[in-house]
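The complex appears here without one of its protein chains, the remainder shown in place.
So, subunit A:
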Amino acid sequence: MYARLGAGLLVAALALTACSGNDSPASSPATGGNEKVELTFVNWDGGMDKVVDEWNQLNPNIQVQLSKPSGTGYTLYNKLITNNKAGTNPDITQVEYQALPALIANQVVVPLDDYVKGLDAKYDKASLAQVQFEGKTYGVPQNVCPMVFFYRKDVFDKLGLKPPATWDEYATTAAALKKADPKKFIGNFTAADPGWFAGLAQQAGANWWKADGDTWSVSINDAASKKVADFWDGLITKGLVSPQPNWSAQWNTEMNNGTIVGWVGAQWGPNQLPSIAKDTAGKWAAAPLPAWTAGDATVGIWGGETEAVTANSKHPAEAAKFVEWLNSSEAGMTSLIKHVQAFPASPAGQQLPALKTPPPFMSNQPDYNTLMATAAKSVRTFDIWGPNANVTFDSYSNAFAAALQKKTPLAGALDTMQEATVADMKKLGFQVAG
């Protein structure tokens, strides 16, 4: 669920054939009657072990063994794609929404329609659109991660600043902050997080991928996305936001010592903040994401995940049962809220009493989850994520980092992303319009 793409260290040596299959398939006998089934589950969320423990206690005959992947995000997905051919994938895997189409196209995951029924009644259309493709359902949505604005309430209060309601206000607040303390930044533009920019583009009205029948149209460099890029370009040029990427030692230090006093983040922020800025617990507050026009509540998402069952699984029925429990049952969702600080995608889940308690890092904001519930109602996403979002995302990091480094217009980076994405789709044999 955490879009910390590429934050994990890539220490794997280049050995094209050394696709180590450390996740051996469950070696349990064929199911039948009350036979005990062992499932393997790969997931990198902190606290997931406690959730799995609860399942294992409730289900002695379907035991789930959790393992952490060697790398998060696409490091995991590409490993799944490679290992799929060898048949060594775990039974169940975590998949961020933007990566699911790629895993389906590579036949890594299987439809769950035979095992999980009635999702249409439990979820709204926007959530289901993230897991349903060509009439088949490939996962049960776990959470929704609307983008929000985190700010250091203590610093803002002291300087008499208010959290900005619009992006124009964001710019003026940034300038006012700079004037009050030239060392401080209201935030940073991160070239390390493609999902972050995608979320901002969604809010502005971008629709990077569309599907018409079997034909794709790709518009990553559309006007809405360029508007977002130009806006941040202006702030960077004026020195009002830092061009440093998220998750680096530099960013962590500056978030912790009060150099950076705002963060355009998402619902899962409080789960990560303890490791980013441990000395600032209780000093942050979350506010709605600034809007392009005052009063418009539309926001994009950053992150969000589903669990999917792999084609390698010998026990897809049991695996689907676990996935359904985890992401759509009251017990599973309550456990996820408590241990992973997830915000459920299911509208019923968003009413659970466990949400009355804010995440520990936000103890000063008791209504934290009320804010999330409000934001979740106005989420706008792309129609569909492209089948090669990995290429788009890698291109984002390279092109935006290069533009920031060379101080060239950020909007140009969007053209690079567009070209790289379309070229790769055509090469793979997808039908692309235009």
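Operating definition for what follows: contacts are C-beta pairs under 8 Å (C-beta built on N, C-alpha and C of every residue); 3 or more make two chains touch, one makes a residue touch a chain; residues count from 1.
The rule is simple: contacts and distances are computed from a predicted model.
J.: Looking at UniProt, which of "Thiolase domain-containing protein", "Aspartyl/glutamyl-tRNA(Asn/Gln) amidotransferase subunit C", "dihydrouracil dehydrogenase (NAD(+))" or "Multiple sugar transport system permease protein" names the chain that isn't shown?
T.: "Multiple sugar transport system permease protein"
J.: Would you mind spotting which of A:78, A:166 or A:298 touches the chain that isn't drawn?
T.: Missing-chain contact among the listed residues: A:78.
J.: Can you say which of A:45, A:233 or A:254 touches the chain missing from this structure?
T.: Once the missing chain is taken into account, the touching residue is A:254.
J.: Using the touch rule from the top, list residues of subunit A that touch the missing partner.
T.: 6-7, 9-18, 74-75, 78-79, 81-82, 101-102, 104-107, 133-134, 191-192, 211, 213-216, 243-245, 247-250, 253-254, 257, 259, 387-388, 390-391, 394, 397-398, 400-402, 404-406, 424, 427-430
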